[in-house]
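So, chain A:
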Amino acid sequence: MAFLQAHLLTLILFSPLAGAVLLLLIPRERLQAIRWVALLVSLIPFGLALFLWFAYQPGVQGYQFVEQAIWYEAIGSSYHLGVDGISVPMVLLTTLLTPLAILISWSIEDNVRSYMALFLLLETGMLGVFMSLDLLIFFVFWEIGLIPMYFLINQWGSGNREYASFKFLIYTIAGSLGLLLAIQMIGVASGTFDLIVITEKWSTLNQSLTLFGLPITLAIGTVKKIAFWAFVVAFAIKIPIWPFHTWLPDAHTEAPTAGSMILAGVLLKLGAYGFLRLVLPLYPVEAKYFAGALGLLAVLAIVLGAFASWGQDDFKRLVAYSSVNHMGFVVLGIAAAAFAQGTMQADDAVLAINGAVLQMFNHGLSAAGMFLLVGVVYDRAHTRDLNKLGGLFPVAPIYGGILIFTAMASLGLPGLNGFVSEFLVVRGSWPIFTLYTALSMVGLLITGAYILKGLAKVLHGPLNEKWLGHKMEINRREIIAIAPLMFLMLLIGVWPAWILNVINQTVKFLFG
Partner candidate 1 sequence: MEAPILSIVVFTPIVFGVVLFFFPAERHREIRIFALTGASIALALSLWAYFTYDLALGGYQLVEHYPWVPRLGISYHVGVDGMNVPLVLLTGIVMFTGVLVSWGIDDRPREFFGFLFILATGVFGVFVSLDLFQLFFFYEIAVFPMYLLIAIWGWKVTREYAAMKLTLYLFIGSVVALIGGLAMYFASGTHSFSLFALEQAGFSVDFQRFWFPFVFFGFAVLGGIFPVHNWSPDGHVAAPTAVSMFHAGVLMKVGAFAALRVGIMLLPEGAKFWAPLILGLATVNVVYGAFIASVQSDFKYVIGFSSVSHMGLVILGFATLNLTGITGAGIQMFSHGVMTALMFAVVGLVYDRAHTREIPKLGGFIKVMPLAGIAFIIAGLVSMGMPGFSGFVAEFPIFMGLWQSQPIVAIIAAISIVITAGYIMRVIGRVFFGEMPEEFKGHITPINNFDKIALVILSGILILVGVYPSIIAPLVESGAQAVMALVGGA
Partner candidate 2 sequence: MSIASFEPSTLLIVLPEILLLLLAGIILVVGLTSQRSGGLLLSWLTALGLTGILIVTLLFGRPGENEVLIFGGMLRHDWMAFSFKVLFLFVAAMTALLSADVEGVEDRGEYYALLVVATLGMSLMASSADMIMLFLAIETTSIPLYILAGFKKGDDKSTEAGLKYFLFGALTSAVMLYGFSLLYGFSGDTNIYRLSEAMHAGAVSPWLIGGMAVLVLVGFSFKISAVPFHFWAPDVYEGAPTPITAFISTASKAAGFAVLLRFMLAVFPAIEAEWVTLVAIMATVTMTVGNLLALPQTNIKRLLAYSSIAHAGYAMIGLVALSSFGTASVIFYLIGYVVTNIAAFAVVILFARSVGSDEIVDYAGLSRRSPGLALVLLVALLSLGGMPPLAGFVAKFYVFAAAVESGWIWLAFVGVLNAIIGLYYYMTVLKVVYLYRSEDEDKPIAIPRSYALVLVICVIAILAIGTLSAPWLDWSINSALSLF
Partner candidate 3 sequence: MLTLTQIVFLVAAAITLLAAFMVVTSRSMVHAALWLIMTLAGVAVFFVLLNAGFLAVVQVAVYIDAIAIMIIVVVMLTRHSMGIQDRQKNKTWWAAVIAASLLFGSLVLMFTQAPLLGAEAPALTMGAEAMLEELGLALVDVDRYIVPFEVASVLLLAALVGSIIVAWPGRKSQDQEDES
Partner candidate 4 sequence: MIPLSWYIILGAALFSIGIYGALARRNALAILMAIELMLNAVNLNLVAFWRYLTPNMVAGKVFALVVFTVAAAEAAVGLALIISIYRRRHTIAVEEIDMMKW
């Protein structure tokens, strides 16, 4: 037990990887065994994450379950892990979504072993980002997540997968380039990559310092601005913030269902997490300075994302654009907080951040659910064209019910999770960015419009004759997969305190 306590994060982090290696030992033809092993293995980190959740002490400041080991001494980087109230929900979300994604991938027939192994590898990558307390390690995991995703889209995606995966890869790598350079610069200037040390040093770095011998003639402020934007762009691409979002619809549309789930559910959060973990603490001044611009982008993402979503005829694309829309709220919250932190409006800022973090979690649930459901219908109809679907409610009533429930959560219906987080964001941002917030509420209306459009096109209207003979109903495995998501949506909707408590403690400490 002591071992478990001491190395909990490492165990969570690497158990999927170990599972992936284990999978490779199973003969490739034994599909069923591979699937089961993958599922069981993915439950291990989930179990551990639950343990983590309950063992985590919300009231305690700072990072918990910290581990540190030698990794790359030569450049001052170490294997340094730890979690706080922002990362714990993310860890939980990740470990929860992965088994579900695996479960939904039962229908994959092609090269199952590699598929499952990549999924588990992906999980390790994502978890690593949420746990790292070392910039270099952060970057390592940041990039590691990229490759399995690329191959998942590239290999198991649909028609236009090569284009989509390539676009995804190049966008993200180009984005991380700036991140890489900025990290290097920070590392050089600080002589260490340890996040805790850097957070103290870097943010207080001022003009009087000689910048640690960097041969840069630019003013320190300019340098920090450049580094700030390098970070912002990298994360913005990942989130994605308008106008860096164009990779996302393609990637989502072409990815396999489980891939989309993870992509929307977790990967997008990496960017937002980066904002919270790195940008705000490291660049408070710059963040404040540019917060207005960021807020504007967020509003544009919300409004334009919603409009774009509305305009889609492809069900999956519709859901994909909704991610842009929803993540806009996260960014709005962050922008508001960035502007307000340390001022009189700090309380509003805390509120907004709380909302943003919760929105990350919630969007993870609802987007994953939506993609799952899109996948279900695509599985049966082999089309995602809204105009070819329709009137499915009578044919597949259970499916219809679940879809409506999930869509409502996504829409922000009070009583479900989306409402709570969006309300918090809006409430927190209102005093800070009143105009933006107002505009984004207009966006909310359009959100309602496109969600309802989707529901209407799929479930109602005249039944397309084609589907008559088909078995359109959702099956048991899929229900099992979505049930936990629905449970959590409802839970947070009615009783958000259990999770907000955890988030709030940390946010208060960090931004209060």
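Here, contacts are C-beta pairs under 8 Å (C-beta built on N, C-alpha and C of every residue); 3 or more make two chains touch, one makes a residue touch a chain; residues count from 1.
Here is how the candidates were picked: all candidates are chains of the complex that A comes from, given by their letters.
Predicted model only: the values in this text are computed from it and were never measured.
In summary, of the candidates 1, 2, 3 or 4 that share the complex with chain A, the touching one is 1. Those residues of chain A that touch candidate 1 in the shared complex are 70-75, 136, 139-144, 146-147, 150, 154-155, 162, 166, 169-170, 173-174, 177, 180-181, 184-185, 187-188, 213-216.
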